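The complex appears here without one of its protein chains, the remainder shown in place.
Order as written gives the chain letters A, B and C; numbering starts at 1 within each chain.
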Amino acid sequence: MSRESIVNAALFALLIAVPLGALATDEPFIITLATRAVILALAAVGLNIALGIGGLVSLGHAAYFGIGGYAMGILAFHAQSYTPLFEGPFVIEGTKLMPIIWLVAICGGALAAFVIGLLSLRTTGVYFIMITLAFGQMFYFFTISWPAYGGEDGLSIYVRNSFPGLNTLVPIQFYAVCFVLLCAVLWFNARLARAPFGLALNAARQVPHRVEAIGLDPVRLKLVALVISGAVTGLAGALFADLNRFVSPTMFSWQMSGELMVFIILGGTGRLFGPVAGAMLFVLLEYLLGGISDYWLAFLGALLLLVVLYGRGGLVGIFAGKARNHD
Amino acid sequence: MTEPVLSTHALTKRFGALVANEAVSLDLRPGEVHALIGPNGAGKSTLVGQICGAIKPDEGRVQFLGRDVTEQSTRTRARSGLGRTFQISALAMEDSVLQNVVLGAMGAAGTVWHFLRPAMKDLTIRQKAEQALERVGLSDLASLRTGEISHGQRRRLEVAVALTLSPKAFVMDEPMAGLGAEGTRELTALLDELRQEAPILLVEHDMDVVFSLADRITVLNYGRVIATGSTAEIRSDPEVRRAYLGEES
Amino acid sequence: MTTVLLVEQILNGLQFGIMLFLMAAGLTLVFGVMGLINLAHGSLYMIGAFAAAAVAAATGSFVLALAGAMAAAAMVGALVEYTVIRRLYARDHLDQVLATFALILIFSEGTRWIFGSFPLFLDIPSALAGPITLPGGIEYPRYRLVLIVIGLAIAAGLALFISRTRVGIQIRAGENDREMIAALGVDISRLYTLVFALGAALAGLAGALVGAIQSVQIGMGEPILILAFVVIVIGGIGSIRGALVGSLLVGLTDTLGGIFLPEAFKLFMEPAAATTVGSSLASMAIYILMAGVLIWRPTGLFGARA
Partner (left out) sequence: MKIAKLALAAGLALVAGMASAEVKVGMITTLSGGGAGLGIDVRDGFMLAVKQSGRDDIKVVIEDDQRKPDIAVQLADKMIQSEKVDVLTGIIWSNLAMAVVPSVTAQGKFYLSPNAGPSALAGKGCHDNYFNVAWQNDNLHEAAGAYANSAGYKKSFLLAPNYPAGKDALTGYKRFFEGELASEVYTELGQTDYASEIAQIRASDADSVFFFLPGGMGISFLKQYADSGVGLPVVGPAFSFDQGILQAVGAAALGVVNTSQWNKDIDNPANAAFVESFQAEYGRLPSLYASQGFDTANLLISAVESADVSDADAFRAALEAANFDSVRGDFAFGPNHHPIQTIYAREVVEENGVFTNKIIGVALENHSDAYAGECKM
């Protein structure tokens, strides 16, 4: 077992122990915090598929996060107000069922990533960073000024959506749902990184001209990576909206995209569990520092700066040492 | 005369006012090593770029296996069997040596769109990759990280990756660049064997290598072909001696 | 829509574009010479505005306020370059984005700690207050005309500086070939600090000039930062000329889009819906412009390299 696997196992154990401990000591808010960390981790794992393996520095991932959020918001809004979502030759009703909402969020995220990727992948480097930022901003301004679903006020959903057989209003049950999804996506991510696609994508990041010389299209590889990434981040968006029972344009803001990247860097780039460690640390800091000072964001900034400048491997790197060649 | 495997017909490429290639025609016949030489800036890399599809010619055509491939992408040419090596090693340095050849074999087999099955467990692919490593004598290093092996070993790995494509022709851009005497000797021997498999268009600076391997030589200067012929013809060509060999050696 | 109004709106677009140029010029220089993406550039704009407000409150002089803004921004810029930024040149863009994102947090909260949470006061000097009547009966604020003139003068000055002076030549050399300027015996780290401070001073000046007609408050730098990035990406990163063209394009698109899009939709929609659709689209207009430009020319209008 490598040191990284030990760190991963420790993080995994924390994700199980903390909420169970909180349940035992009757601290439901800790469970809520843990749920928040798990969902943000899920979003960052999504980004990490594009960024970690494919090297796609997308500063517009809030777009997919927000789309997932609004998929939940719009479907649940129509369900709670008993108005059809679409009337025409056929009628589409809203829903409060999580699995359907997730499916819509995943498809929405994937579709948006496909269109944005098709256009953005013509560019590289800084231009790619900036064009993805531009697409994120388009969604942000659109949702603010479009009145149908609350504009800047957003949409409030009064009761959390349901999952067959569970009472999602009980914090630990909703946590379990999110945790299982995170595990599934992490498993998928681990498999993906070793699969032919992951190998090719990884090479497309390092030496695109080589990939082309063996008959593969690096842009198509990256596009598929972006679609998978958008789908996962979209799913996380739907869960995040369900956690807050609320969705608003802030999910589309560029700071959100920045935060997702912060998770990856804090945790350690190119690590499977990097985004998980990063999101956990971020939520913890937000919780601890927020109580200490009005100016806590400055401390967060300083810490982040230190990690970028000196702690290159991030949190996982500190404990697990240098990144190992996978396989 | 046998049909050439690969040929260019009056390829011309300009970058602004600079004419990088002017009406370059050459061909590569089965079983031969055809060396392309010329001083720095003669337009060799531009020509390789056009043959492999990275650079679009302004005028002229490229033919490969009897088909006009001028409009085809690098990928299509690669898939039909044009195996190239790069002047500066283009390898995934973070990956293992074996992974680099597996990648090549996957590209050739078109099995890249699998998302869950581990790449290294596809036995057909792996076998092919290991054979390629065997050919270039890198089997022992298969599990090392590419960033950790020596420069000479990487040059051979480049060749191994090209081999996984089962190419119908090789285009090698300065495979000996940066190699010591020992490395050069080994790689020369390898290329000598490989010509049986597929002909090699060899861009090379090392004249000893060129004259020991090449069946024919084309000399490029200021973007134009100034001579083509057997090694003996080139050695005695007055224009080549004046424009090129005289300065170099 | 009358011609007078149209001319006035075009002037507004120009003026907005010129202010964007002051921001974009520094960003694009820093990227062109050092290859650095600096998200904290907006913070320097904010620092300029706050410094100007503080100096103006203490001395009552607008000219001193401008000088103070440039000096403060340049000093903070040089300091940050020396302590943090220079460690980022060799890093990839991801690290740069994150480190400068962290700097935004530090600068914003630091400024709030020093100046408090309420907006500060900074006013137009009385000599420049009020409107002026232009030929054709167009009434236009005098101060905004002055902004256009100052901005154009700085653009011209910057062009001269880069093409004629020693440092300018070094900067151009640095854009093309980093090793070459080292070979020329130029002290690179000093040159980098200088370029960064210059960019910071321009941002600080923009903050002070704009602060006089807007609100001097925490976070004022971020919206304009994003716009400045849009500008340099449209213009082609590293190109001063591109920054100027991009600034004017963005300024005009934003100003005119806000007016004409709702009107245009009224031609075939009912007014209320047209206003909604039109203003939604107008708020996205510059991003659509940017995406369009990049899809058409992936390295911007005047960009050389990716």
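Just so we're on the same page, contacts are C-beta pairs under 8 Å (C-beta built on N, C-alpha and C of every residue); 3 or more make two chains touch, one makes a residue touch a chain.
None of these values were measured; they are calculated from a predicted model.
**Q** I'd like to know which visible chains would be in contact with the absent chain if the whole complex were considered.
**A** Displayed chains contacted by the hidden chain, ordered by label: A, C.
**Q** Would you mind spotting which of A:84, A:99 or A:147 touches the chain that isn't drawn?
**A** The missing chain is touched by A:147.
**Q** May I ask which residue of C:60, C:131 or C:157 touches the chain that does not appear here?
**A** C:131
**Q** One chain isn't shown here. Among C:259, C:288 or C:301, which residue touches it?
**A** Going through C:259, C:288 or C:301 one by one, C:259 is the residue touching the chain not shown.
**Q** On subunit A, what residues meet the omitted chain?
**A** Against the missing chain, subunit A presents residues 27-30, 32-33, 36, 141, 144-145, 147, 150-154, 156, 158-159, 171, 240, 243-246, 248, 250-251, 286, 290-297.
**Q** Which residues does subunit C use to touch the chain missing from this display?
**A** 2, 4-5, 8-9, 12-13, 15-16, 108-109, 112, 117-121, 123-124, 129-131, 139, 141, 143-144, 210, 212-220, 223-224, 255, 258-259, 275, 279-280, 282-283
Basically, only the chains that are shown with their structure count from here on.
**Q** Connecting every touching chain pair, does the picture come out as line, ring, star, complete or other?
**A** line
**Q** Tell me, please, which two chains come out on top when C-beta pairs in contact are counted per chain pair.
**A** Highest contact count among chain pairs: A-C.
**Q** Just how far, in Å, is the C-alpha centre of subunit C from the one of subunit B?
**A** 49
**Q** Whole-Å distance, subunit A centre to subunit B centre, using C-alpha means?
**A** 43
**Q** What whole-Å value do you get for the distance between subunit A and subunit C if each is reduced to the mean of its CA atoms?
**A** Between these chains, centre-to-centre, one finds 32 Å.
**Q** Identify all positions of subunit B at which a residue touches two or more other chains, and write them in rising order.
**A** Residues of subunit B touching two or more partner chains: there are none.
**Q** Subunit C touches which residues of subunit A in the complex?
**A** Its residues touching subunit C are 51, 57, 59, 119-120, 122-127, 129-131, 133-135, 137-138, 141-142, 144-147, 254, 258, 261-262, 265, 269, 295-298, 300-302, 304-305, 308-309.
**Q** Which residues of subunit B touch subunit A in their complex?
**A** Touching subunit A: residues 52, 54, 73-76, 78-79, 84, 86, 90-96, 99-100, 102-104, 106-108, 110-120, 122, 145, 161, 164-165 of subunit B.
**Q** Okay, in this complex, where on subunit C does subunit A touch?
**A** For subunit C paired with subunit A, touching residues are 31, 37, 84, 87-88, 91, 93-95, 97-99, 101-106, 108-110, 112-113, 226, 229-230, 233, 237, 276, 279-280, 283-284, 287-288, 290-291, 294-295, 298-300, 303, 306.
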